[in-house]
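Just one protein chain is left out here, and the rest sit where they should.
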Amino acid sequence: MPTRQPELRVSPDLAAAECLSDHFRTVRNRTEALAAPVSAEDAQVQSMPDVSPTKWHLAHTSWFFETFVLRDFDPGYDPADPRFAYLFNSYYDGEGDRQPRPHRGLITRPTLDEVRAYRARVTDRLTALLDAGDAREDWPQLAALVELGCHHEEQHQELILTDIKHVLAQNPFAPAYAAPYPKRVASAPDHRFVAFDGGAVDIGHAPDAPGFHYDNEGPRHTQMLTPFALGSRPITNGEYLAFIEDGGYQRPGPWLSDGWATVCAEGWRHPLYWRETGDGWQQFTLRGLQPINWDEPVCHLSFYEADAYASWAGARLPWEAELEVATAAARHDDANDLGSGRLHPAVAEDHGTGGSSGHGLAQLAGDVWEWTRSAYSPYPRFAPHAGTVGEYNGKFMCNQYVLRGGSCATPPGHWRPTYRNFFPAGARWQFSGLRLAKDL
Amino acid sequence: MPTRQPELRVSPDLAAAECLSDHFRTVRNRTEALAAPVSAEDAQVQSMPDVSPTKWHLAHTSWFFETFVLRDFDPGYDPADPRFAYLFNSYYDGEGDRQPRPHRGLITRPTLDEVRAYRARVTDRLTALLDAGDAREDWPQLAALVELGCHHEEQHQELILTDIKHVLAQNPFAPAYAAPYPKRVASAPDHRFVAFDGGAVDIGHAPDAPGFHYDNEGPRHTQMLTPFALGSRPITNGEYLAFIEDGGYQRPGPWLSDGWATVCAEGWRHPLYWRETGDGWQQFTLRGLQPINWDEPVCHLSFYEADAYASWAGARLPWEAELEVATAAARHDDANDLGSGRLHPAVAEDHGTGGSSGHGLAQLAGDVWEWTRSAYSPYPRFAPHAGTVGEYNGKFMCNQYVLRGGSCATPPGHWRPTYRNFFPAGARWQFSGLRLAKDL
Amino acid sequence: MPTRQPELRVSPDLAAAECLSDHFRTVRNRTEALAAPVSAEDAQVQSMPDVSPTKWHLAHTSWFFETFVLRDFDPGYDPADPRFAYLFNSYYDGEGDRQPRPHRGLITRPTLDEVRAYRARVTDRLTALLDAGDAREDWPQLAALVELGCHHEEQHQELILTDIKHVLAQNPFAPAYAAPYPKRVASAPDHRFVAFDGGAVDIGHAPDAPGFHYDNEGPRHTQMLTPFALGSRPITNGEYLAFIEDGGYQRPGPWLSDGWATVCAEGWRHPLYWRETGDGWQQFTLRGLQPINWDEPVCHLSFYEADAYASWAGARLPWEAELEVATAAARHDDANDLGSGRLHPAVAEDHGTGGSSGHGLAQLAGDVWEWTRSAYSPYPRFAPHAGTVGEYNGKFMCNQYVLRGGSCATPPGHWRPTYRNFFPAGARWQFSGLRLAKDL
Partner (left out) sequence: MPTRQPELRVSPDLAAAECLSDHFRTVRNRTEALAAPVSAEDAQVQSMPDVSPTKWHLAHTSWFFETFVLRDFDPGYDPADPRFAYLFNSYYDGEGDRQPRPHRGLITRPTLDEVRAYRARVTDRLTALLDAGDAREDWPQLAALVELGCHHEEQHQELILTDIKHVLAQNPFAPAYAAPYPKRVASAPDHRFVAFDGGAVDIGHAPDAPGFHYDNEGPRHTQMLTPFALGSRPITNGEYLAFIEDGGYQRPGPWLSDGWATVCAEGWRHPLYWRETGDGWQQFTLRGLQPINWDEPVCHLSFYEADAYASWAGARLPWEAELEVATAAARHDDANDLGSGRLHPAVAEDHGTGGSSGHGLAQLAGDVWEWTRSAYSPYPRFAPHAGTVGEYNGKFMCNQYVLRGGSCATPPGHWRPTYRNFFPAGARWQFSGLRLAKDL
């Protein structure tokens, strides 16, 4: 068996019981808030195998705390229902058999209300455990797992949004998850390329860096980059429309071979949620069907579409190391636009040439996940965490591509510049767009 | 275009407005009662393409009245929601496009509560229309369509039960639709064959016979039968177990070619809801998981299994005309066991040799639908009803087999001896069993 | 197990060894003649699961004689190769495991030449056996099985033609199986309906009638027919084109529900081998791609298309008993146009009103198989032949429809008025067309 990483350690700012308890409850409450507009019917449906019902997300994140924390650190704890281990395990083989993923939407019991009660029970019990203080000997292990569980739950917060969007989009009458948002009238700044030097760069999470990270973000290591340039902002809907209107979906030229096969098999003609209506192009959003704002970043693209656009535009997708270097070099205000609550990517602001301390790249964080050309592979000397939680990332390092940057659906505080998101090349239901790159 | 039958006529006993209004409300209330134990989550799910969500049944039966009655006979009526025509049309091409059948479970809005409100609105409006009396000139047409709509709704009442059974069965923990029923300890009477003469027999609904019938039950016509015998009761679970234990599912010998291919492809090893557990054979029922009562009629068989059993037993399935002749000759008390509320087939009672007026066949009506060897084909000179409601039966007369007799889920009063139910040869989720026949 | 029919008996005119030996060699030679234009490459390919490679047909028909005759009646016989039993058994479960049907095209060895040698070996050995004379005690059994094997081989002769047509049609450049045929310039006679009385009619093969029949053609029995009319000839390409041009493939109205689903799933827009080219409508024939002759019978229709056409035309498909009655009443010259060698249906000749002895229906035999509305079911009191050869027909009596009349690919002498051909409702690669019927 491969080497395991040293045990997880809790982040310094959450090491005190009081802080961790606060953080835990904040995360749990945010999940409930996200699920609040979702009816029992909405919460039941699995609109495709990749999507999980909201009810399942609510239960699974509770099962995670129950299984990896309460079971081991709270001896008197009785599981809410022994059957939940079967129903709400996601993919932890170490935890036994489970409901097949494509059939999560078939489980009508427990009901949504019962799952909410389950959540409350787990939250209360774990709060009590944390509030009992950090004097216990095994506090470091306990705290580390609770922090991990919070990050895990934040990932599911993003999925709750992207999954319910897919569910509601199946309804021909386009019901909205949330009320419309005041429109910001703005033009996207001109697109330009910003040059970066190449050379040996260090990427990945440093072992002694503060703050949480997943095992797949390390170890920190050196890569060689050749000189490159990155687009000053993500590609917009308007720019993507030009690709469509140039016959982008009608001939194989700019496509990877697998991509063109997917275009043909799926009948793709535009990004996932676009609809060509009698009133022109519209797109389905979490706030209902709306006319497309051409200045916003294009999103709900597959890797194939992002790559084809880049090829058509005479450019390429960035490597993940390029984006990490650029993000690390960004001024804080260039990078951080997460958790705005807009539930939709915003028009980029003009950062000019980046001034004295920055390079002027807009929207490096938030708005849309940016597809990279990097296959999702282990970093050199990668080793997973010890224990069942070590199943977290490593076994998915195959046939997927890395996305960087976070999206409008990523919870505030969840993202960091070393963050590696990953999806198969054909996935389109995340808030995924692209930024161009080229060789210099 | 083929000849159409004369217009529908209402049954004499429902011709008066008061009677029809009573009947209509009784049927509608029964539907609501059947759906009462179903949660919003249960009511949302489509567990396979053949199954419809309870919510959809509730809405579709209302759309039927709205479309074929209120729209044409109540000029001031405003449809509850113009989008429902798309969502809740089943297969009436004359009524335009509709939600694809396999995707009925994806529509989360309207919610179950909204659908219940829709039902109430339609029920109230139609009640008012009927209560306005039968003096109007077009009363005959109106009354005939309301009666048709009630029979249509009764069919969906049976489907509500068989569909929710399938939905709940997907849950590994077998939630019950209803509370357990007191057990009746009884032994099935011995199985014997009862002889019938052949000759020219008339079957089908006579044009001047009282009472409702579907177009597919007519015209009444003559068929030639050779002498035959029918089993005195349906085959029991215990008898079917002998087939299983004799390797019935393990070699192709007794099977039709398509049947054996299905056994192999689906991995069938026993009837649909049987489970072999550590505690012996159990079966999933609407009242939860229960030990199998070997004296009850076997049910949830496909045509393939019924035919294979008959072949293994040295017999054959009956022709539909044979069962109709036998049912017509039955004393009332032999035939009628519908609507018991047991929600499960009962052990047969011993009718002896049938006494002076009957032939002693048990369970000719109710308990289980009995597969026949008859392909579902139009009777000679069949013609569908005029108008869109004429799409009701004719277009399904292909690749299906006829079942006779009604089941424990058939509403009381819905069935009659000429009734032709039909399903594809591989369908197992109805309460379908078999009675043996043989040539004399 | 169901009752078995009495043992097969040989037809009187083949009862003498000399006659049977002649007949046997004639049939075998005809198979070789049909396969002569087929290259080793052509003979290898299985273009869809329903199609078998020519090589397989050549071998399988030899395996049939080897297994059911030589093995049992020629004690010194050594099978050519013990592996052939696995490779060339079709569906006789009693004979053990076999190559899965959809993978017949994957078996490259034995080669075509080796299979031809296998054929010669079996033919020679069996000829020797027959030429040894009919004095042996078990001659009746032997002779009956040889006759059955000849009929079996004739069925495969038709399949060799329909299957190689399908294989060659996959080639975009439409290679021909045979040289073009001199065109007969003729117009189809006007279509009219010919009336028949109803009443009790006897159909099926009489037990004491001379000549061979399959088990599925009996027992002879009585059916009740209501008065009906049949079209004077099959529907032509030109008449079918009117259906296409009226939007026949574009709206569900005239279709059975399963039929319309198939149209949508398969993208059907015209009969199987039609192609709309820059030079107008063409069709692929065994003699290459040719302009469509609008006066010829339309063929390569599915049951669904035949039924939809009839419905669109305000008529219906015939019942098989109706066609059998009409064929039995036909003058010989009305009926028999089989084995012309044209390899394509011919334009009908005008039989006028049928003269003194006939009813004037053209093309009742040969040209195209005519779909009937009759599901392929056992006749009353049907029982299969004893032994493994009894697997011949009974187990396919499910989800298929009966065709009557023979086609331009049916061997001369193979067909008779009681002959029941059968295929699933979606099958189109046989020479299948339709004749209209209606109720009087």
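Letters A, B and C mark the chains in the order given here, with residues in each chain numbered from 1 onward.
By definition in this document, a residue touches a chain if its C-beta (ideal position, glycine included) is under 8 Å from a C-beta of that chain, and two chains touch if they have at least 3 such contacts.
Keep in mind it's a predicted model, so treat the numbers as computed, not measured.
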Thinking of the complex as a whole, which visible chains are touched by the chain that is not shown?
A, C
Per the definition of touch given earlier, which of C:99, C:127 or C:340 contacts the omitted chain?
C:99
Candidates A:83, A:316 or A:416 - the one touching the absent chain
A:316
Of C:170, C:187, C:250 or C:277, which residue touches the hidden chain?
C:170
With the missing chain put back, one of A:259, A:345, A:366 or A:405 would touch it. Which one?
A:259
Looking at the full complex, which residue from C:111, C:187 or C:250 touches the chain that isn't shown here?
C:111
Interface with the unshown chain - residue positions in chain A:
1-3, 91, 93, 200, 221-226, 251-253, 255-259, 303-304, 307, 311-312, 314-316, 319, 373-375, 377-378, 380-381, 395-399, 425, 439
Which parts of chain C are in contact with the chain that was left out?
39-45, 47, 55, 83, 86-87, 99, 103, 105-109, 111-112, 167-168, 170-173, 175
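Just so it is clear, only the chains that are shown with their structure count from here on.
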Chain A and chain B have mean C-alpha positions lying a whole-number Å distance apart equal to 48
Could you please state the distance in Å, as a whole number, between where the Cα atoms of chain A are centred and where those of chain C are centred?
61
Rounded to the nearest whole Å, what is the centre-to-centre distance of chain B and chain C, using the mean of the C-alpha atoms as each centre?
38
